[in-house]
Structures are given as structure tokens and as C-alpha cells.
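Before I ask anything, here is the structure I am working with.
What you see is the complex with one protein chain gone and the rest in place.
Read from first to last, the chains carry the letters A, B and C; within each, the first residue is number 1.
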């Protein structure tokens, strides 16, 4: 069983004047949890900014295999302590998937160490997401590309450390390109950043997007949990000169 | 002119009971600044924990091309704000060289996003540093390897993101290996971590170590400074359909 | 079922004056096939230089999921056409594990594009293989390190492209270090190089070595086979301007 926690700031969807409220009336987190929860090997729960301490404790993360994070205008509302808990859980082995505007979330920025900046524009551009690595587990079932009729445009340069793997590259009608699907290993944990998912578009209803998130959950699922990744143990000599 | 700032916590060298006080009576920072300052293309200054705000301001870093950082037991005494200033200066283009126990310094940990942990032991092991990439600018003038008669032993796993380049690997008499020379790019800045340099050994007096630090200063020297690396600009469409 | 083909030049083991003949009387290939074949999910076959065309055809490789290659003094006896078949099968998705002196085999050199050179010595050095990435699937069940009482010493620089992942680093009693476990992706196929395994030592009888080879077989098992990886298709425009 892969235990997934879908975290969402859950702000836009509660705003009647924001399209997100009609696209995801129960919140992006519940929508994503909905399709993930249908899988036999996935057990999903959710948390938001509204929950006490963002619904995140050390114990809860010890019992989470993969966290999925969506945030946009509420990054600053996430306490530093929560961001540290998420970062340390990843270093210990928990997988993490950061979606769209989560590139500027506290946990993602802590794990990357860089600006995570980019250029952006809301102009209803068509986006076409191309597969760079057809053999990657995250890209299975996708084909050469898929299209989103409207998305928020993101553009390079994307202020990230060189990804271990660049799986998807986005083409935007307005002229930009973007490194839309990237993986990194951070100590014992795997991290996947996936660019599509602006709240005013039904992106998470797209079957290719759902497939990718599902593939990514299985790819991020920890191989092993090593709870003391932060330690610096003092260890004795191993060289004995006697064979 | 490459403007170098050598930052050192400057604690052990002021402790009469610590060997560092006789090896580096004026402090590791002044010793390193001494040999770097002899180069015609290098202009060097120093700063320590004793200086106001660690001697670090946004303006000073804007006028620094490469910072060299040595710290060990005083990491916690560096204010978070100072660590953020160093990190952001690197993202904007300033080069950074982290020496030995600076693997656990606040600026290095911010730039890496990982535990930066390792195993360690003080047992006077001989260390032999091997060159993995003889054509790397940082490895020029070194030969196949060099030896340090005594060093603090560091061992794997080293909790770092996969280095962009692994330049040196250390062999320790007590049985360990270590990724002793690693580079990363962080947005516009270059980072080099170099493992040798425990305060109770005259490591910085070793000519190969000095050559490597000098090479690294020149390698880290910024290609360009981009002061707004942290920004996320909103930019108009570039696609005109009119060619 | 993972279909594994163990390929060995099978020369030293037939030479009575070579220790390999008493350590692996049926050949290294049959020894490795022996322990792999005990796994329920693995179906193993073997081939050697003695077989017609090295026992390698396009069809056989299409029905092979992972090839394991051991060669030393007979690299030149492998026809270029066989090396090309192996390379292309990897590009289409077949996994490949190259052991020890196979660093200079024709298929490995074709896949790397580099010299694949190193320094070497036969002096009965103890080797200690350290794990750099404890969370890697190939390193599971290994612990911090394992020891081989005697091995042929390999030393840096190792003329390989920067590995995608460095999983193991070797420490040799005679003073060297070596990048002993490396992975690369080559188009749709995964490649793992593992340094231990000189024919005059019972290395493949070591349980950690067996565990690693078994883990590697499962890690290299193709995600997908794409038979036309070599093609350059001419494809029509996808951009329709009509959303």
C-alpha cells in the first residue's frame, strides 16, 4: 500500500470569484485524492492550510510514503517548521511531488536550494507537453505528447538545480518552452516537479495528467526509509591490516 | 581582479588548548588570504564571527566575486539572515567554496537542500586525494593524487545532491572513501566543496591544497552577475504569428 | 519473468594454469547463471565466445531483458557486428550489466563513447566497497560496505562519461579508490557497471556481490521496449492554431 498525503493550501477554490471554485468545488486536494484513491495500491489522505499545523506532524509524515503539494498564494502561510518537517521526511525517504505553483513553496525551495524562479503569464495559452524520455516510469502510457487547451504559461530560465532527469518539456502557444517534468534525489527521497495545474483550468481532470501523477506516486514510493539521515555518526576505523 | 572574501568562524585558533592555535595563530582565514593575496589577479579580504553581522552585508557580497567559508563548531552562531544573504548572492552569481566542516554550515546546507551528513573520525589517518577528472580546471597542476599525512577522516554516505562534477575522491588509511571535491551550479553561481582542512593539521600549508583552492577561486569567479535571480517576472507573449 | 542472458568469453576458466579453472570450473557464466536461476522471477541462459556468432542474434536479444557481460583478454575476438547488436538492443530497451574487465569490452565501449581506461594492478589487495547511495535499489540489503579479501585493484581516473548515478566507491588496500558501481541510461536501456570480479578470486561467490548483481538485474529490467530507437521519423506539424 502506498500511503499518499495530498496537501493543498485550499484558498482559491473557496473564493467564489475564482474559476477554481467551480472547477474544483471540493478543492484540488480532494479532486486529486479522488482519482488516486481509486487505485488498489494507494491509500490517500488530505491536508490543507486550514488544518492545525497544516495537518503535518513528524509522526504523520513517518507514515506517509508520498506527499503531493499544491500551493500558490499561501506559501508564506506555511510555518517554517512545517516546511522543515516535510524536507526532513523527504531526506529520510518520503517521496514528494510538487505541482505547478508549488515551485515557490517553502518545502520545494528548501529541497532545491535555488530561487526556483521562472517567467509566467496568464493568457490562456495552449500547452503541449512533450516526452523527452519515453522509457521513464513516469512517462508510461503518455505517447509522444499531450495537450492542455489552456494553461498558465511558465517560461525559462527555471531557477532549479540541474534535474537528475528531465522527463517532460512544455511548449506554449505564446512562445515559451519550459522544463515541465523534472526529478531529483534528495538524500533517500525522490522528488518530482510537474508544471501543469493552474487553478483556473481543469488540468487535473485531464487523463494524461492523472496518469503522470499516478506514475509519479509509484516512482516516488520509497525504496527504504532511513530515519536518521540528518545524523553525522562518528565511526571507528574499519581497516584492520589483518585480512 | 577576482575579489575574494575568506570567511572563518575563528574559534578554535583562539583556544590555546587546540593545536589550531599554533598551526594558524592568525586564524585559518588570514592564512588562506595570505597565499591567495600573493596572486596578481586576486584581491582578498576576510571576515569572521567576531565581526558585526559576521562582516557580511548585501553590499559587501555584491562586491565579492568568490566567498570561501570555513566553519566547524560555530555554525549555529551564524544568523539565518547572514546565511540567506550568502545563498542569494550565490544565486545571483557569486562563487562559493566550502571547506571541510563547512559541509554543515548554514549557507552550504541552504544551497544543497540536503542533510549534508557524513561519517567522521579523528584518528590521524593518512589521506590520499585522487583526481577523478584530470582535465578539470580545478585539478590542474595536481598530478594523479596528493597525500596529507594526517587528516580528519570523512566517510560515505555523504548527504549531498548528486554533484554536477566529482573532481576528487579521498582514500583514508582507516578504510573509508569520500567524495572530496564536488561542484554544483546554483542558479547563476558556482559552488565547490573541498573536504580536507581539519583545524588540527597544517592542511592549508600543503602546496597541492593551496593550488586547488586557487584553481577553484578562478573557476568559481562569476561569468555574469544577475542581481534579480529571485524574481518571477510576468512577461508578455513573444509569439507573433507574423514572421 | 526477467529473461537474463549471461555472456562470458570463457577463456581463463579453461586454462589449467589459471586459478579461474578451479574457482569457476564450469565458467563464470554458469556460476552467475546458477545463483540468478534460483530466483523465481528470473529465467537465465548463457552464451560464450565458443558459440556461433557468440550466441548472439537480433532475435535472441529481442527476447532478452537483461544481458550480463564478462570479458577480459578476448574483447577483440567479439565481432563488431555482435557488439553493434548488443548496443542497439540496449538502445531499444534491453538492460545491460558489465562486470569487471568488461569495461574494455566492445559493447560497453560503444555505449560509453569514451576510453573506459583505468589504472590496474594484481597484488591481492583487500577491497572494501562502500555504498554512496543507501536508498538506491541496487544497494538494498548491502549495509554500509562489504569487503573482498582479494581483488584486482582498479584506480582512477576511470575514463567513463559522468555516471547518471554513482552507487559504489571502492577502497583498495594498495592505496587506490575507484568508482565501482555506476549507472547510465542509454536511450531506452539501463546500463550498470560493477567493478569487482577478477577471475582469480571467488568474488562471484560473495553473497553481497550476488545480491548486487541480482538487484541490478531487477533494476535494469526494461520499463518498455521501443524497437525503432535508431529511427529518425519525419513527422507532420502538430500545431493547429485551432484549439
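Observations
To be clear about the criterion, contacts are C-beta pairs under 8 Å (C-beta built on N, C-alpha and C of every residue); 3 or more make two chains touch, one makes a residue touch a chain.
The structure displayed is predicted, hence computed values, not measured ones.
Where subunit A meets the missing chain, the touching residues are 128, 130-134, 155-158, 162, 165-166, 169-172, 175-177, 179, 241. Against the chain not displayed here, subunit C makes contact via residues 87, 91, 104, 110-115, 117-121, 123, 125, 155, 159, 161-162, 164, 173-176, 184-187, 229-239.
By the touch criterion stated above, the residues of subunit B touching the omitted chain are 93, 126, 128, 133-137, 140, 145, 149-150, 164, 173, 185, 187-189, 222-224, 226, 238-239, 243.
As a working rule, only the chains that are shown with their structure count from here on.
Remark: subunit A and subunit C have CA centroids separated by 34 Å (rounded to whole angstrom). Each chain gets a centre from the mean of its Cα atoms; for subunit B and subunit C, those two points are 36 Å apart. Residue positions of subunit C with contacts to 2 or more other chains are 128, 133-134.
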